[in-house]
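Note that one protein chain of the assembly has been removed; the remaining protein chains are unaltered in position.
Chain lettering (A and B) follows the sequence in which the chains are written, and residue indices restart at 1 in each chain.
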Amino acid sequence: MPIFFRLKIFPAILALSALMTGFSLPVAAEDFNLAGLVRRVEQQYTGQSSISRVEMDVVTGHWERHLTMESWSLGRERFLIRILSPAKEKGVATLKVEREVWNFLPKVDRVIRIPPSMMGGAWMGSHITNDDLVKANHIDEDYHFTLLAETAEQWTIEGIPRPDAPVIWGKIIYQVRKEPLVPIQIEYYDEEGVLVRRILFDDVQTIGERTVPLRMTVLPLEKPDEKTVMHYRDLQFDVELSEDFFSLAELKRRR
Amino acid sequence: MALIELKTVSKIYTLGSQEVIAVKDFSLQLEKGEFCVLAGPSGSGKTTLLNLIGCLDQPSAGEVWLEGRNVATVPAKELAAIRLNKIGFIFQSYNLIPVLTAAENAEFTLMLQGMDKKVRREKVRRWFVDLGLEGLEERKPSDLSGGQQQRVAIARAMASDPAVILADEPTANLDSQTSEELLAVMQRLNEERGATFVFSSHDPLVIAHGKRVVRLVDGHLESDQCVS
Partner (left out) sequence: MLYQLALRNIWRNRRRTLLTLSAMVVSSALLILSLGIFSGMLYDMLASATEQYYGHMVISAKGYQDDRDMFLNFSLTTPLEQQLERKEILGYSPRLRGFGLLSHDQESAPGEILGVKPALERGVTGLADALTAGSYLETGDRNGVVLGSGLARRLKVVPGDELVFVTQAADGSVGNDLLEVRGIFTTGDVGHDNALALVPLPWLQNVIALPERIHEIAVRTDQPLNVAALAREFRARLPSGLEILDWGEMLPEMREVVASYDVSRLIIVIILYIATALGILNTFFMSVMERTREFGVLMAIGMKPGQVRRMVLLETFFMGSLALVCGVLLGLGLSLYMAEVGIDLSGTLTPITYAGGTILPRLHAVIEPGNVYIPASCLLVISLLAGFLPANRAARMQPVVAIRED
């Protein structure tokens, strides 16, 4: 039995990051190249910052939770998210800087570093793990992509892990709409080739110059009744944030 | 019907390829109440003959009859019972059981007969009185003199009320005086109780006590005289 619920969906954070940093990117037909596409998508985040308010609904067989959180991000290596409600958990916050993740627990007024062995634990009781916060952004390096199908509207891209890549999925299949360039669905297969997870994207909105799907639904397929829905509100891009902001002091700040 | 009848009995041992004729065409009838001595020099076949009478050994030829029964027809398993109930043995070297006391030695055959402990105690006690062994009941054979040991052996042989008592050179290990005493005891038992004795000896002094003297030479019957 794993320490926390083991629901590995680190690419969800990729999507999360994508949502926060924008996903809209015109691709020139002549240099169309899948790895390049993913890489350019990844590079698109670099130097970008965001502030948002997120509503997260988690439904499991045992409980339903509705959380509101505020979050800040800088590039793909800095990330801070803090719970606003429910009141019981207000102030609980997570800070990610590069490969480290900390949690702040206001009730006991302590910061806890998540050890590498606990990265598989569920994050904030959702279907997202701590691991996702750390490894998500390396997906373009760890997978090899091929185009499975192309229609006038969308691409279907298959990602297969590189032989020595430290990944947990056996296969990832993206469905990406061409215009505007947004993900529609990502499917995750385990090492036996069984489809275990699906993430759906909708509520596509244009924020500033970017067009992004504001809602992401994570469906752990082995538990058909469970899901985590993240809905972005008040999403702002390219705000003033420095690296100093992503500090333990900021993590501990209560509002 | 004779108590014991040997009908042209022979006993031939084979030593390698050599045949040793211990007893040859020997016939003898013994009646109840006899006091018979088998006399003969060493190697004349006395022991062999006593073994045949005592059902310890089977003849190579001829028949041994005991109380009208051909011993050869008795199943091997019953032979032990015949020896137990019909025959008493006295050995040259006493052959008491060293770990048992004098009384226990005397009781042993009674025990084998399944006699009740108390009854056999009492019986043995009376025999000990009779044989002048009083007070020696609890002694171990090693603590008894040869004469005493041999008297215990007589008690053992007599106690089971056998039809015949066979004694192979009973006095050979005793000095002449003790031998006399022992022979006197045997004689008394023969006279008072009518016990049948067959004993062997090469000692003329002993042979002189026999009422019937059967002389053996080289396994042959040389003479058979009754002395009265």
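Convention: a residue touches a chain if its C-beta (ideal position, glycine included) is under 8 Å from a C-beta of that chain, and two chains touch if they have at least 3 such contacts.
Fair warning: this is a prediction, and the values are worked out from it, not measured in the lab.
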Residue among B:100, B:172 or B:217 touching the omitted chain: B:100
Touch criterion as defined above, residue of A:107, A:233 or A:253 at the omitted chain: A:107
Sites on subunit B contacted by the missing partner chain, in the whole complex: 51, 54, 56-57, 77, 80-81, 83-85, 87-89, 91, 95, 97-100, 104, 107-109, 111-113, 156-157, 160
Contact footprint on subunit A, counting only the chain that is left out: 1-5, 58, 60-65, 86, 88-89, 92, 103, 105, 107-108, 110, 112-115, 117-118, 121-122, 124-125
